[in-house]
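Every protein chain except one is present and positioned as in the full complex.
Naming follows writing order (A and B), and every chain is counted from residue 1.
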């Protein structure tokens, strides 16, 4: 029996993330339309070309800076539970706002697919998106779909497979902050790297510590405690 | 010449475009607003007031977000006249 890959779905509220989740898993799961509706982690399974996937529907959030419990839940899952693939679902009709979250997630993990949903709606409104250019610039696969009409699924599923199996390697683009911040990151990063080794992006942890993310600090501490306890 | 003047988001009329200059809000609420796109430099459109006058819905970064007076009166910006 082959192993099951874990695929996490992240995204802003109202991007049709739950619709995609339902369409992919067929699980009897209800979709909602208000901010933060998905409060507990719904899970479902999916089989594609004989490989099993477990899909996890993370809470819809505008950012992942741990301003709320939902954001912490999503962040902890991506950083500490390390899904094999993280799907970031973005709304084609408001890509600019949605990419904001995608960029944050790219700082945290490598195996990301950006899923541009509601592409039919965007086309109706005269918005055309060059996903190849975005793929090049972001360093991760960008795929257009319509979860509602189930278009774009074959390519999406194949890409999930290739990424999970390691046939495709992502090189996510890193955001460069202004000089001042970059210097601070550079001075912290070596110490962080020593501590978290290569399991978590040390650049990202350094940035979060600079930002005063106490919830991440607590999380790191408790995760260390568990590790020490079991060692 | 375009005339610009300083107002808070709360003072905006429906259809006004306001470019945010500063926000007198700290802590979690400031972070939340930043995440939603209320960042200095961003252009915000006043979309509509709720039936009882408050909260007010703003179009910011391609999304419609409603804020209460408590917050919207602490966000300053320049009214952009576009006629």
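Criterion: a residue touches a chain if its C-beta (ideal position, glycine included) is under 8 Å from a C-beta of that chain, and two chains touch if they have at least 3 such contacts.
Going forward, contacts and distances are computed from a predicted model.
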{"item": "Among \"ABC transporter permease\", \"CoxF protein\", \"Ferrous iron transport protein B\" or \"Ring-1,2-phenylacetyl-CoA epoxidase subunit PaaD\", UniProt-listed name of the chain not shown", "value": "\"Ferrous iron transport protein B\""}
{"item": "Partner chains on view for the chain not depicted", "value": "A, B"}
{"item": "Identified contact with the non-displayed chain, of B:7, B:57 or B:80", "value": "B:57"}
{"item": "Residue touching the undisplayed chain, where the options are A:93, A:159 or A:201", "value": "A:93"}
{"item": "Contacting the left-out chain in the complete assembly, out of A:48, A:110 or A:148", "value": "A:148"}
{"item": "Which of B:18, B:34 or B:75 contacts the chain that the document leaves out", "value": "B:34"}
{"item": "Hidden partner chain, residues of chain A it touches", "value": "13-14, 22, 28-37, 39-40, 65, 68-70, 93, 95-97, 99-100, 103-104, 121, 124-131, 133-134, 137-138, 148, 175-178, 180-181, 184, 187-188, 191-192, 194-197, 199, 206-207, 209-212, 217, 220-221, 223-225, 227-228, 231"}
{"item": "Missing-partner contacts on chain B, residue numbers", "value": "28-37, 39-42, 47-48, 50-55, 57, 61, 63-68, 70-71"}
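Keep in mind that, in the parts below, only the chains that are shown with their structure count from here on.
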{"item": "Whole-Å separation of chain centres (CA-atom averages), chain A against chain B", "value": "29"}
{"item": "Touching residues (chain side chain A, partner chain B) in the complex", "value": "62-63, 65, 67-68, 93-97, 100"}
{"item": "Chain A-facing residues of chain B, complex", "value": "28, 31-32, 35-37, 61-63"}
